[in-house]
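One structure is given here, and the rest of the page talks about it.
Shown here: the complex without one of its protein chains, the others still in place.
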Amino acid sequence: MSKEKFDYFINGEKGKYEVVIGLEVHAQVLSNSKLFSGSSTKFGADPNKQVSLIDSAFPGMLPVINEECVKQAVRTGLGLNAKINNYSVFDRKNYFYADLPQGYQISQYKNPIVGEGKVLLDMPYGSKEIGIERLHLEQDAGKSIHDMDPSSTYVDLNRSGIALMEIVSKPHLRSPDEVNAYIKKLRTIMRYLGTCDGNMQEGSLRADVNVSVRKVGDKNFGTRCEIKNVNSIKFMQMAIEYEANRQVELLEDGKEIDQETRLFDTKKNETRSMRSKEDAHDYRYFPDPDLLPLRLEQKLIDDLKKSLPELPDNKKERFIQEYGLNSYEANVLVSEKEISDYYEEVAKLSDKKLAATWIMGDLFAMLNDKGLNISNSPISAKNFAELVQSIKSGEISGRIAKEVFEIMVESGDNPKKIIESKGMKQQSDPKELEKMINEILSKNKDKVDQYKAGKEKLFGFFVGQVMKLSGGNANPQLTNEILKKLLKG
Amino acid sequence: MSLDKEKIKHVAKLARISVDEAKVDSLTKDLNSIFKFIEQLNELNTDKVEPLTSILNQSLRSRKDEISDGKIREKILKNSPKKK
Partner (left out) sequence: MSNITNQSLSEILENIKSKKISSLELTQAYIKNIENAKKLNAFVTTTFDQALENAKKFDNKPNNEQLLSGVPLAVKDLFCTENIKTTAGSNILNNFVPSYESTVTKNLWNNGAFLLGKLNCDEFAMGSSNETSFFGNVINPIGDHLVPGGSSGGSSSALAADLTPATIGTDTGGSIRQPASFTGTVGLKPTYGLCSRWGIVAFASSLDQAGPMTKTVNDCSIMLEAMSGFDEKDSTSINKKKETYSKNLKDNIKGLKIGIPKEYRVDNMPKEIDELWEKGKKILKDLGAQLIDISLPHTKYALPTYYIVAPAEASSNLARYDGVRYGYRSQKGKDLIEMYENTRSEGFGDEVKRRILIGTYVLSSGYYDAYYLKAQKVRQLIKKDFDDSFTKIDAILTPSTPSSAFKIGEKTNDPVSMYLNDIFTVPVNLAGLPALSLPAGLDKQGYPLGLQLIGKALDEQKILNIGYAFEKNCGYKNEIKKWWS
């Protein structure tokens, strides 16, 4: 594959601008109960059903940390090749809001649980490393419902207190495409680890996007704006696009960029300044006196490291080495853990390369068509492997295989059974074929003579006859060979 | 350092407490005398002292990841001044 060149720049009259992006991703931790209380984290319950006295900040209620959330953060940190901090501290971030019952969010400020790490992106112009600044644990807020009654706001605290991981990248991203690749890569890693389901519709993955622009070649960063709480990759890309162009326009006009927080309006496709609150940023962080510093034993970290599943980067390498796939194929097949599992199961029982081709081709097309995931594919990996093997062994032709595949999708049946019951097996026995061809040639002596006299396009006629006689099951390649040989003789 | 009325109003805003204009003067006086008292700490050089994060010399205890709470909507809303 020839490598493309990176070319996301904004051209102004005064020069060519580069866009600098950093993300603060909020990933909901997969756990049964909340970070500091025993209420359920399940999505979609009736309002205020999954709320404890702790989540709703009743007097005298105290937080106790969920050990699984700590482990999930460590696993994620390890998956991001990051430094795990043996000592971290929970702080209170103080601000008033109706959906924040305590009047503060428990978060980590000076001492996060995870330090610097990195993520590798596969871009068309080569691989690119994105630095991770930190990952910390914090509580999610509740949800204000403004549209139930014009005069009041209602509060649903089901989400209040659910554990989030805030993953802060370094400002290493340079285009909406890189943001897309980065979010997807993070999501893949967390799904492999089982630490976050990455479901953006349900809000389990959201991001604040920091955008600035600078002239190509400049060493210093421009003034950045933060676009808050964007919950889809598409919107992130649109917001960046809009925001970067807005900033370039300002600079081109000789104006300054205000460092500020902005919101992305998905209807108008623009970012706009959030109402400036002069005190909005004085969060008065201080260590939460209801909690003690979190000291992680090195053994716990080591044990978690040992129990980590194989991660996409390693798996990709292995697929290339072990299965002879090319980088593109390996990338596609490791993009989701379920896909890679499916592929491996098929590959173990059949031809590895052919399996990859068929999975990425017909299987993906069918799943896409039906709106299904690989985990609920109508064709089991075992049956799929048999289909691949039937093609590889020449038992059926590629054309027939497509028919068998269709029947498998409808019936869920085993391909052998389908091939047999429908008589789709390819005739590949040379003796049988020779017998059949001799029979045809003897019946059509006149045509044989014409062929031998030079009318070579009659060859197609003979092939047709063979197919007709075999009910379409004659191995085409073999038929050609034998036919040629016998016509010569 | 001395606290002026503007500063006090700003802090009150942060703390979401409305301050009665008539009381600002006496509040300013009280807070300034308290801060004068507090600022005795400036006599001490603490450059090489680690701040105390917790008085207890133990690590944070954790709980198992089990659903052991919630489903008490009535209890949560019982004291609510206004509810739906």
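To keep things simple, chains are lettered A and B as they appear, and every chain counts its residues starting from 1.
Here is the rule we use: contacts are C-beta pairs under 8 Å (C-beta built on N, C-alpha and C of every residue); 3 or more make two chains touch, one makes a residue touch a chain.
Nothing here was measured: the structure is a model prediction, and the numbers come from that model.
A.B. asks: Pick out which of B:4, B:25 or B:39 touches the chain that's been left out of the picture.
C.D. replies: B:39
A.B. asks: Taking the full complex into account, what residues of chain A touch the chain not shown?
C.D. replies: Within chain A, the residues touching the omitted chain are 53, 56-65, 92, 94, 96, 98, 101-104, 153, 155, 281-282, 284-286, 288-292.
A.B. asks: Give me the chain B residues in contact with the hidden chain, please.
C.D. replies: Chain B touches the missing chain through residues 3, 7-8, 11-12, 14-20, 27, 30-31, 33-35, 37-42, 44, 46, 49-56, 58, 60-61, 63, 72, 75-76, 78-82.
Here is the rule we use: only the chains that are shown with their structure count from here on.
A.B. asks: Report, in whole Å, the distance between the mean C-alpha point of chain A and the mean C-alpha point of chain B.
C.D. replies: Averaging C-alpha atoms per chain gives centres 43 Å apart.
A.B. asks: What residues on chain B touch chain A, complex-wise?
C.D. replies: Residues in contact with chain A: 10, 13-14, 16, 53-54, 56, 58-73, 75-77, 82, 84.
A.B. asks: For chain A, which residues are in contact with chain B within the complex?
C.D. replies: Chain A residues touching chain B: 31-33, 37-40, 46, 48-54, 56, 64-70, 89-90, 96, 148-149, 152, 154, 157, 279, 282, 284, 287, 289, 291-295.
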